[in-house]
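The structure appears right after this line, and notes come after that.
== subunit A ==
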Amino acid sequence: MDAIFAETLWITCKFAVFTTLILIVVGLPLSYWLAYSKFRFKPLVEALVSMPMVLPPSVIGYYMLVAYSPRHWFGGWLLDTFNVRLAFTFEGILLASVIFSMPFMVQPLQNGLRALPDSLREASYTLGKSKMVTFLRVLVPNIKPSIITAIALTFAHSIGEFGIVLMVGGNMPGETKVASIAIYDEVQALNFAKANQYALILFSISLLLLTIIYSVNKKHDPWKAM
Partner candidate 1 sequence: MESNVITLEVEKMMLTANGKLNLSVDTRIQTGEFVALFGLSGAGKTTLLRILSGLMKPDKGLVKFGDTVWFDSSRGINIPPQERNISFMFQDYALFPNMTVEENIHFAQPMKDNATALELLSIFGLSEFRKRKPGGLSGGQKQRVALARALARKPQLLLLDEPLSALDSGMRLTLQNEIYKAHQLLGATTIMVSHDLGEVFRLASHVLCIKKGQISKEGTPDEVFSDSSISGKVQITGQVARIAKQDTVNIVTVIAGGSQIIKVIAFDSDMEALNIGDNVLVFTKAFNPMLVKLMA
Partner candidate 2 sequence: MNKLPGKITQMQQSGAVLLVDVDVDGQGFSALLIEPAARPEWLQAGHTVHLVFKETEVSLAKNLSGLISMRNRMMCNVSKVERGELLSKITLHFRGHSITSAITTRAVDSLQIAIGDEVEAMVKANEISLMNSI
């Protein structure tokens, strides 16, 4: 295994792990809010979260690239205050991926929370427990299958991310070049053996993850047993 190959896989792995970790932290409170809030414009927020599922990656990628530009207020503000450039950097594709994979994390969590009987939350409140304690000790442990599904989907989806990474990250070896892009590169260079190596690894990881999701969902169905 040559150094570039290893580096590309390392970046892909780092990219998927960070995306997933950030999304767990952001996704749990967001899906809690989406599941229970009575906010009037909630449907709009829900629609925004789900946009990546219907839009081509190039559309979101284009807008993000524009926003990252130092001439845009967002890009300019990042550069002035933090001295951070996002265009064509690892941080840039990470942020893009967090936004683009959001629905894969939020939707299973939100559905899991909604499927819990209201009485569980209410029972915890009447037993004197705060919303935070209720969330952490009653709600989260009872949507474990949804959490596993959300993590696996997000991870698998970010490993396979192509369009938005290419759009926002370009193809910088050692910085933004992930396996899915490397495959494209190798094919362009008629390097089919290399492309196959990348492809096989991505295929195997995704297959493994999806198999885990389905076997977990088959085993856990706490509401049928209740």
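Methods note: contacts are C-beta pairs under 8 Å (C-beta built on N, C-alpha and C of every residue); 3 or more make two chains touch, one makes a residue touch a chain; residues count from 1.
Candidate selection criterion: all candidates are chains of the complex that A comes from, given by their letters.
In this text, all values refer to a predicted model and were calculated from it rather than measured experimentally.
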item: For subunit A, as assembled in this complex, the candidate in touch from 1 or 2; value: 1
item: Subunit A residues touching candidate 1 - in the complex, by the definition given at the top; value: 117, 119-120, 122-130, 137-138, 141-142, 144, 222, 225-226
